[in-house]
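A single protein chain has been removed from this complex, and every other one stays in its place.
Labels for the chains are A and B, by order of writing; each one numbers its residues from 1.
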Amino acid sequence: MLDASGLRYGVAGQPAVLDDVSLTLDAGEWLGLDGVSGAGKSTLGHLLAGHLTPQAGTVTVDGAPLPRRGLRPVQWLPQSPELAVNPRWRVKQILEEAWTPPDALRDAFGIEPAWMNRFPQALSGGELQRVCVLRALAPGVRYLVADEISSMLDPLTQLALWQGLRRVADERQLGVLVISHDAALLNRLCSRRLTLSDGRLRPPKRYGAPPATAPGQSPASR
Amino acid sequence: MSQPRLSALLSTALAGLLLASALIAAAGLGDTPRQMHFDARLTPPNLDFWFGTDALGRDVAARTLAGLTLSFWVGSLAALFGTLIALGMALTAMLGPRWDALVSLVIDTLLSVPHLLLLLMIAFALGGGTHAVIIAVALSHWPSLARVLRAELLHLRQAPYVQISQALGKSRGFIVRHHWIPQVLPHCLVGALLLFPHAVLHEAALSFLGVGLSAEQPAIGVLLGESMRHVSGGDWWLGVFPGAGLLLMVLCIQRLGETLRRAWAAR
Partner (left out) sequence: MLQIDDLSLQLPYYASWWRRQWAEVLAGVSLDVRPGEVHAVIGASGAGKSLLAHALMGLLPAPHRQAGHLTFKGQPLTAARQRQLRGRELALIPQSLSALDPLVRSQRQVRWAAQRAGHTAARAPHTANQALAHYQLDERAQQAFPHQLSGGMARRVLTAMAHVSSAQLVIADEPSVGLDPQQRDRVLNALAALAREGKAVLLISHDLRHALPIAQRVTIMRQGRCLETAPAAAFEGDGHALTTRYAQALWRALPDNHFTSPVTQPAPHVA
């Protein structure tokens, strides 16, 4: 279980972005996180993955704090894959920085062998995002923080990405924190949802609210 | 082959060829630069001496070539050392906030001293000569490049892919070697390229002031210094040919470096 308790984070001289934030994520659970821009969702994601050190509070995985060296059991997935890869490395190198994925898994994400020798600029956003997700699935990784990973993707690419991730997460019982603005997406993917506002976590105002349009109704006809 | 690539390739090849031929020719000169022909002093360009002769009857063409070679080596070594020091200091600044403060202090202090003065002091303290010039130029010019590299590294440290690399368990050394340095290399190359002509001109200035290369060594600076005395006498070839040679050499180096930088950055 990924346990974050009493997290506090702020930049010196400014009000804390996060104040006494606690959450738990079980193995195999999909938890949704939303909140207005600037509420600190990304900061929370970075704290959980160990990119930032909180001023107060702890992040533990099964009781143990995040290791200082070695592969961390919590991996962060970015919104913009272009920034999350070294532009001078080839795709093969980018993947192998983490691990050598088996061919079956690579095919499951629709990553073609031809891409291996290419540079990131030669891949589209959706393709690169798939590479980033695959990279984060190294053995030893137990939890994923998906920070708006599909908001820049068109509906079909978005669907393919989540389906691929879902299959792997279910197989390996990975816990996934989905950070997103898309209420409909969170409804589809997550069993639980939290909202971040004013630096604190709250349960959503309307738990499990239906999307703004009922399935099948054209938004244009509203 | 496409037009732009073709012209880039041609001009680079030309630059490389010019430079190589100058260096090779200079190597084959032997004693010619020092040979004095007392019966042919201060002769303008003619069939025997294509660039004319100087006050001691020495062949300006031979001296120019030898001088170019000397300036090339002095300039290259100074630029190389200066760049390496800058990179080293910028990386040191990344070790921690205290180191950063220290390095920034050193940079700011050195930058506040007028750099010609600094150059003179160091060259004088080291007793003049080739080595002194190289070290003096390197030590007085690394701060400005270090500042640029430090800014670049600070930015790089926050890059998502560097953070992810850490999260994947990569060591500091790995990150520096495989993520930081390749990104910063184009800046280093540009810095070195900018430093080269600067170094050559400073060597000229130092030699002119008597603190640099000694008068027997036909460095461009020495040649230009000597030509100053004869300019009013109308002996234009003493300064024009070495000066033009210097200009051409700098242009060739720049062309080569620019192509290298583009090739590296294009990936």
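Here are some notes:
As a working rule, contacts are C-beta pairs under 8 Å (C-beta built on N, C-alpha and C of every residue); 3 or more make two chains touch, one makes a residue touch a chain.
Keep in mind that this is a model prediction, so the values were computed, not measured.
Screening A:D3, A:D20, A:E96 or A:D182 for touch with the missing chain picks out A:D182.
Hidden from this view is one chain, which touches chain A at 30, 36-38, 79, 124-126, 151-160, 162-163, 166, 181-182, 184-185, 187-191, 208, 211-213, 215-222.
Criterion: only the chains that are shown with their structure count from here on.
On the chain B side of its complex with chain A, the touching residues are 159-161, 163-171, 178-179, 182-183, 267. Within the complex formed with chain B, the residues of chain A that make contact are 46, 49-51, 69-72, 74-76, 78, 80, 83-86, 88, 97-98, 119, 135, 138.
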